[in-house]
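What you see is the complex with one protein chain gone and the rest in place.
Coming up: chain A.
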Amino acid sequence: MTNSIAEIKDAEVIFITGSNTTENHPVIGAQVRQALKKGAKLIVADPREIPLAKDADVYLKIKPGTSIALSNAMIHVILEESLEAKEYIANNTEGFDKLQEVVKKYTPEYAAEICGVDAETIREASRLYASTVKASILYCMGITQHHNGTESVMSLSNLALVTGNLGRESSGVNPLRGQNNVQGACDMGALPNVFTGYQSVTNPDIVAKFEKAWGVKLSDKPGLTIPDAVHGAEHGDVKVLYVFGENPMVSDPDTAHVKKALEKTFLVVQDLFLTETAELADVVFPAAAFAEKDGTFANTERRIQRVRKAINPPGEAKADWEIFTELMNRLGYEANYSSAEDIFNEIRTVTPQYAGITYNRIEKEGIQWPCPTEDHPGTKFLHVGKPARGAGLFVPVEFEESPELSSDEYPLVMTTGRVLYQYHTTTMTAKTDGINQMAPGHYIEMNSKLATAKGIQDGDMVKVTSRRGSITTKAIVTDIVDENVVFIPFHWTEGANVLTNGEVLDKYCKIPGLKVTGVKVEKLA
């Protein structure tokens, strides 16, 4: 997030898109509603009429995967009606001319056709968003999990820059991160192209810095992303795959393909439970849970907070860092860490954003990076005054329909998501009975017109088929989705990800287009 969570309460306009906030980030959802109570206006753009759609001043029920057309049209209206932040654009951005050129054809009428909404509603949303410099965009995987996910984010960033909605309190572009430490895992360089703090593995100075710190020669060749590694395992190029605290058999697209790959490679899994993925492993390491170890997580607002040991792990389970330390030594690299704090202190020496943070300083309250020195208070919001790179770069992007929707055989758009009561692949949540009572298994939401056309009634079992496979699930007939859109939560095994596409990836970051899958639905005899 460029802003802090607490700043949401003081925003004047909140634009939520591709995030079912009250279900997936409930405590942020509550704070959005606190802001509305204080007078903030809300724009929601989402293919499902999510709970916050009812709170919205403007709601756009867009077709899945059409956010770029919507953002471009909003920029079009803002420029046409001269609502842009002229001074901000002149002083703080580059590439504005090209943006103007590209958005020209995205009239509200043109985008309305693509998105499946009224042109006038797009105009209303545009005017509302541009009416203040305290507008906050909140987005999540509904924006990013597309074959053009990176460009969807860029289109939102263009919208923010054109109105100068960045670099101020309550004003910015805010991805809501879905897992407790997904921010931290990125910060720590658990990405194939960067070391900690987003330092590139292809930059010779950075490689030299880490070679000195770690005392070994390092590779400057970017590594494999998850989809690449799964592909590599399937084709025999990846011989050993070490899966730590993940469950790709449920979370990754195209389950059949994932299974084939995992069965072919030597698989090591380190987890709390014998997950669907661990069942396929050659070796399983039992790991300690968050309540059983000391350390830190980084939340979605870049705040490093303490995790504290409350109890001992069961049986012989060990903290993950102890397992890694042991393996490093067995592989001939001397590692002597006696605590998580030891490791943290090493992280500080190689990660400029974390350099000023100590366990002592975050004993009572976490600190937000960047925090370069021990007397630095941390950073509440980013891009103050000017965007961090010097000038905000407009990268104009064109709408492009997902290749998933090219076939008449699979005419419906399936989109996926989480529900309030479960979390990711249910490994942790499904161990609480009440949770399973509230959310026992997968289902498909479909519009009443679609259901009538197919002779399906609420509660009927249906067969859903995509190019990858078929699943059987229960129909929930509801008009929160449009006639040509269906929704399946992805939490459960043998569910939505049997159907999704693992081959067509975003060209920049290789995210799969999980939010748009072409499917057909039939009533089971």
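Following the convention adopted for this analysis, a residue touches a chain if its C-beta (ideal position, glycine included) is under 8 Å from a C-beta of that chain, and two chains touch if they have at least 3 such contacts; residues count from 1.
As a working rule, contacts and distances are computed from a predicted model.
Only one of "4Fe-4S dicluster domain-containing protein", "tRNA modification GTPase MnmE", "Protein translocase subunit SecF" or "sn-glycerol-3-phosphate ABC transporter ATP-binding protein UgpC" fits the UniProt record of the hidden chain, and that name is "4Fe-4S dicluster domain-containing protein".
The chain that is not drawn here is touched, among residues A:Leu224, A:Val384 or A:Val504, by A:Leu224. When the full complex is taken into account, the listed residue touching the unshown chain is A:Ala310, out of A:Ala256, A:Ala310, A:Ala453 or A:Leu524. Only one of A:Ala190, A:Ala388 or A:Leu524 touches the chain withheld from this view, namely A:Ala190.
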